[in-house]
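Before I ask anything, let me first share the structure, which is written out below as structure tokens.
For this depiction, one protein chain was excluded, whereas all remaining protein chains were kept in their positions.
And then chain A:
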Amino acid sequence: MSLLNHAIPLNWYLLLSAVLFSLGVIGFLIKRNLITVFMSIELMLNAVNLTFVTFAYQWNAVKGQIFVFFVMMVAAAEAAVGLAIIIAVFRARGTLAVDRINLMKL
């Protein structure tokens, strides 16, 4: 039994990650700048990572922790592509405001 288990119940970590995930979803939906929207997605992915680590601790299964490494790696690859696309958008349109990226009506 480690210190962690006595200090804060595991459910609190799960609750925290659920709150972080929801904040990411809300940020994605209401923010109006492409970079901020992209950061909201990263927040969601990190919330998932926290969930994985918590469950990995609970089950004593290293599989969950390995998963976190892969998520971080993929998030980095995704960030590289995403930022490149954001630069392409900025060069083509001169703005990063979501409301003005509207050549094609949604």
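In this section, contacts are C-beta pairs under 8 Å (C-beta built on N, C-alpha and C of every residue); 3 or more make two chains touch, one makes a residue touch a chain; residues count from 1.
In the analysis below, contacts and distances are computed from a predicted model.
Novice: Choose one: "Sulfurtransferase complex subunit TusB", "Carbohydrate ABC transporter permease", "NADH-quinone oxidoreductase subunit N" or "Proteasome subunit beta". The correct choice is the protein name in UniProt for the chain not shown.
Specialist: "NADH-quinone oxidoreductase subunit N"
Novice: Which residues does chain A use to touch the chain missing from this display?
Specialist: 1, 5, 10, 14, 21, 24, 28, 34, 37-38, 41, 44-45, 47-48, 51-52, 54-55, 58-61, 63-64, 66-67, 70-71, 74, 77-78, 81-82, 84-86, 88-89, 91-93, 101, 103-104, 106
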